[in-house]
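Sharing a structure with you now.
With one protein chain withheld, the remaining protein chains of the complex are depicted in position.
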Amino acid sequence: MANLKSRLSHLQSRDDSGFSSNASGRFINKNGTPNVRRAGLSNPLQKYSWYHTMLDLPSWQFILLLICGYILANIIFALIYYSIGIEHLTGIDESSPFNQFTDVFFFSSQTFTTVGYGRIAPVGFFASLVATFEAFLGLLGFAIATGLFYGRFSRPRAFLKFSKIALIVPFQEGTAMMFRMAPYKNNLLTDAQVVLTCAIEDADENGELKSKFFTLKTLISQINTLSLNWTVVHKIDKNSPFFELTKDNFETMDVEIFVHVRAFDEVFSNTVVQRTSYSSHHKEIIFAKKFNMMYAPSKRQKTTVLNLDRIDSYTPYSNY
Amino acid sequence: MANLKSRLSHLQSRDDSGFSSNASGRFINKNGTPNVRRAGLSNPLQKYSWYHTMLDLPSWQFILLLICGYILANIIFALIYYSIGIEHLTGIDESSPFNQFTDVFFFSSQTFTTVGYGRIAPVGFFASLVATFEAFLGLLGFAIATGLFYGRFSRPRAFLKFSKIALIVPFQEGTAMMFRMAPYKNNLLTDAQVVLTCAIEDADENGELKSKFFTLKTLISQINTLSLNWTVVHKIDKNSPFFELTKDNFETMDVEIFVHVRAFDEVFSNTVVQRTSYSSHHKEIIFAKKFNMMYAPSKRQKTTVLNLDRIDSYTPYSNY
Amino acid sequence: MANLKSRLSHLQSRDDSGFSSNASGRFINKNGTPNVRRAGLSNPLQKYSWYHTMLDLPSWQFILLLICGYILANIIFALIYYSIGIEHLTGIDESSPFNQFTDVFFFSSQTFTTVGYGRIAPVGFFASLVATFEAFLGLLGFAIATGLFYGRFSRPRAFLKFSKIALIVPFQEGTAMMFRMAPYKNNLLTDAQVVLTCAIEDADENGELKSKFFTLKTLISQINTLSLNWTVVHKIDKNSPFFELTKDNFETMDVEIFVHVRAFDEVFSNTVVQRTSYSSHHKEIIFAKKFNMMYAPSKRQKTTVLNLDRIDSYTPYSNY
Partner (left out) sequence: MANLKSRLSHLQSRDDSGFSSNASGRFINKNGTPNVRRAGLSNPLQKYSWYHTMLDLPSWQFILLLICGYILANIIFALIYYSIGIEHLTGIDESSPFNQFTDVFFFSSQTFTTVGYGRIAPVGFFASLVATFEAFLGLLGFAIATGLFYGRFSRPRAFLKFSKIALIVPFQEGTAMMFRMAPYKNNLLTDAQVVLTCAIEDADENGELKSKFFTLKTLISQINTLSLNWTVVHKIDKNSPFFELTKDNFETMDVEIFVHVRAFDEVFSNTVVQRTSYSSHHKEIIFAKKFNMMYAPSKRQKTTVLNLDRIDSYTPYSNY
């Protein structure tokens, strides 16, 4: 432990990462979200921004939610019309309770969607009043759905694919930690910047183990046009927290590397951000020889081909 | 008063805060809005941006406004149809004036919402003309409502909870003023920056009391990832306007601390801003021992729990 | 003229204003738009961005445009249905050609707005086909109108009122040029910055008169919170292009001051920009004693009242 202390105490650890030395588990999940659970709000729903939640839902879940909401609203209104009495709706098929209810359900949907064939129509004050309110509600629901759709697909995203693993490879006279990223859609990213931070368990002045946070310098921290892959390189020199750490050290010291990428997307005309992390505990930091090339010139078509399935492709050590 | 002068005249007061020394009352309300009333516009409505107003309404007031607008529009059109003559609408229940009017009201709503059952339909030039215009108006109203809905829930917000009180606590060899903030929803804030300013009543060169404005330096002014709470610390050293002020001084000098937080929200992909203020006059600046910890590791679930109900929790002095 | 040259040739004129020395007339109109006319495009419509144009229309013109488009579309479709033959529409009032055509017009509007009462409905292939296409077109038109509405009222605006005139007043030991601005709506502006440039006619190295551009330094160029009025002050010292210019000089040299204000609006969560200019030729630069105060504390209500109708109020010289 005296050995560990001398390794990192000479470096300036960060206070402004926003992470706490006393937190538990992984700091940043692989998809970039922080590993924090909120509690203590009077209303448990208060800790969710429903707009953020709606925007984060996978597409199929979002559509399913809309369908369920639609069916539920119609069932509720059908029950209301049914209790008012089906004699207040012209054209209902009264042959059996099942047919009655389904016809009322269909009438409700024709009102909610404002189709309004009229074959079934409300007669009398209360049925017409409920229908008036249901049409209004249908329009509001549709207005909200339109806004959510637009929010979902206009949300600026970087569409970057990160390599699943980060490598420690021989570099110049020493070693370097590197990982890769590449844009995988037809978006245009410019002014891409990367900020690397890491958390390492180290002994503090009382001899207790706690997490310390350090900035990792990269050879290049800004790229003008991100159209091919970008291999981010952190040289492991004497200023690096990783200096002279062995594979076992990485395991023991529970190293976690936080990646924060920011770029400008020309279609969204907006800043886009994407984050990820590499955790030694989850075996995402590997000692290897080098990354393999993932793009190749296509002489025939006078263009460059970027092979995104080769982003994790590396040459391992035959013996280490 | 000579004593007061020597306390603050050595510090550089700000001219660019945007606040005036001669203004009245609190400068910034607790919710961050400035305490200014505008007058002198020819049209009193001119001082409100209806869009800002619509976006600031609480949700229930906004929905209520839409409902009232809907009912009012239908009443107005019902009166128009009624005055044209109900014989120009087929299918009206003519049994009594009440039924006539309500049927006309319902027809109006069926046109406004474009449901258009057709059981009641316009016949003849004027009724059809009014119906043509009413359908157009209904569509426009709905277009505007869709835009307002989207504007309301896509409006970037920081969703930060501030501690209600700011503390003056022992810190290192002296004292420090500190308060806390924490994000309470599932949003992702990065690059959070805080700017602290304060207003203090002090004697100017003529011996008159007026408000002076000073910047308060913070130990850390920028946090990379704001996922836990952030305790903002202003060290009260000889460069601070609070140096050697007692509790009574704070009361007498009517101290107000302005907090301006800015961060980047990754879902909105936009800058978000939130402000608050702490006023000694409103007893929001308290001398105490320290803030109590508000988060705890959850060993079992390998995550960190942030207890938002403990954000105001502090250890007071038993005697001072 | 030799006198003029010695006045301004010692100052560094700007090349990067974007204005040309050889342009004609005023550079910036009072509302901030550049005084440039574009020509030479093959299609004259190409020089208008229809989206910018739609967003710039006054509200009443925009609504009028929508109404006219609505009526025109229905007239066109009515003519199409009429030529197909009214026997293909059930329920048409065939009593006279006028009634026939108006009924067809109303049917068209009921389809276009998707009300679809059904009292008049298409029968047969061609009428139904046209109706199918008309409903689709109505929906598209409505989608576009929804987008335009939202674009119009969500467009970030600064809502700043500028004083109509700029004053040259005694200031400290010399004089200063100053003007005022104040926010007139309930928006929240922070980090307001102002950039002042001016154009003055001066003799160049060949002795010919042309416009030169200079930056004007302001005492304060950035304000944190713009909630009251901001009086922007340019001190006329020996570094200023206005040094020792008399009232007649201002006239002769055709001085134009460009104001460019940028701030951050917290509701739009966006940068807002507003521009104006003051032209000596249009008598907008006046020698006077001082601006009069335009706000006053309201002791009773513990707030500050900002009198926007007093923004141009100044104390003139009784004799000059």
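Just so it is clear, A, B and C label the chains in written order, and each chain counts residues from 1 on its own.
Here is the rule we use: contacts are C-beta pairs under 8 Å (C-beta built on N, C-alpha and C of every residue); 3 or more make two chains touch, one makes a residue touch a chain.
For clarity, every value in this text was computed on a predicted model and none was experimentally measured.
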Chains still shown that are in contact with the chain withheld from the display: A, B, C
Hidden-chain contact residue, picked from the options B:Gly116, B:Gly138, B:Pro156 or B:Pro183: B:Gly116
Hidden-chain contact residue, picked from the options A:Asn29, A:Gln46 or A:Ser227: A:Ser227
Touching residue (missing chain; options A:Leu64, A:Leu209 or A:Val267): A:Val267
Contacts of chain A with the absent chain, listed as residue ranges: 66-67, 70, 74, 93, 99, 102-103, 105-106, 109-110, 113-119, 142, 145-146, 149-150, 153-154, 157, 159, 184-188, 190, 192, 219-220, 222-228, 230, 264, 266-267, 269-270, 295, 297-299, 301-310
Contacts of chain C with the absent chain, listed as residue ranges: 15-20, 22-26, 28, 32-42, 46-53, 55-56, 90, 111, 114-118, 121-125, 128-129, 131-132, 135-136, 138-140, 143-144, 146-147, 150-151, 155-156, 195, 197, 258, 260, 268, 270-273, 275
Hidden partner interface residues of chain B, rising order: 114, 116-118, 146
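Here, only the chains that are shown with their structure count from here on.
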Relative to chain C, chain with the most remote C-alpha centre: A
Superposition of chain A upon chain C: rotation angle, C-alpha, nearest 5 degrees: 180
Same-interface partner of A-B, chosen from the options A-C or B-C, over half of the pairs matching: B-C
Chain B and chain C, separation of their C-alpha mean positions in angstrom: 28
Whole-Å gap separating chain A and chain C, where each centre is the average of the chain's CA atoms: 39
Shared-contact residues (touching 2 or more other chains) in chain C: 114, 116-118, 146
